[in-house]
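Every protein chain except one is present and positioned as in the full complex.
Presenting subunit A:
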Amino acid sequence: MKFAVIVFPGSNCDKVLYYAIKDGVKADVEMVDFRNDSLAGFDAVLIPGGFSYGDYLRSGAIAGHAPIIPAIKEMANAGKPVLGICNGFQILTEIGLLDGALIRNKNNRFICETVPLKVENDQTIFTSEYQQGETIMIPVAHGEGNYYCDDKTLARLKANHQIVFTYEDDINGSVDNIAGITNEKKNVLGMMPHPERALEELVGSADGLRMFQSVLKNHMDRVNQ
């Protein structure tokens, strides 16, 4: 299985995401520059955190117009795994692959902390290695992680089990404490917390590893079928 890590100007979690695949789950991974317009040959796309284009204008807004974006949409439409973390989540909402938007944290301050998340849906390709209802410890680091959507959208997300992770405590004002959601087909996941920073107990938590293992395992299962 081959992963692409998309690198935008200002991405700053790209290398750690690369290590998460290469050293964490020992799969094939390549950094892909935002100026490319094809993702041929890749089985999954990872959009890293950071401050693409300095978050100037609005977080994720400028990256949403990069040459690589149509290729990412193609992958999503083809049902391949697309994972956006932090700024990657913001970009996914900007380009319409995910519903809602990420706005300023409710207290207007950046927050960095390893927080408990609840696994709300273990039936996705990203979460099958977790247990439904399980609490996992994953770091967050964001100033604009306050997930917002209207009531209608929220009802749809709930009905279709698209809410995958929630914060156990209200850390940023997100609607229903939402930390991560998928698209309807559940092959696109956006989340504010950083699973790629939680691969080893040495740095505080290894709970993020199972997310990447899930993606890899589901892919291999499908290939082997």
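We adopt the following convention: a residue touches a chain if its C-beta (ideal position, glycine included) is under 8 Å from a C-beta of that chain, and two chains touch if they have at least 3 such contacts; residues count from 1.
Just so it is clear, contacts and distances are computed from a predicted model.
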"ABC transporter permease subunit", "Potassium-transporting ATPase KdpC subunit", "Phosphoribosylformylglycinamidine synthase subunit PurL" or "Peptidase" - which is the UniProt name of the missing chain: "Phosphoribosylformylglycinamidine synthase subunit PurL"
Absent-chain contact - pick from A:G10, A:P116 or A:G173: A:G10
Sole contact to the chain not displayed, among A:P70, A:G96 or A:G204: A:G204
Which residue of A:G64, A:P81, A:P139 or A:G180 touches the chain not shown here: A:P139
For subunit A, the residues touching the chain missing from this view: 9-10, 12-13, 15-16, 19, 50-51, 53-56, 109-114, 139, 141, 143, 194, 196-197, 199, 202-204
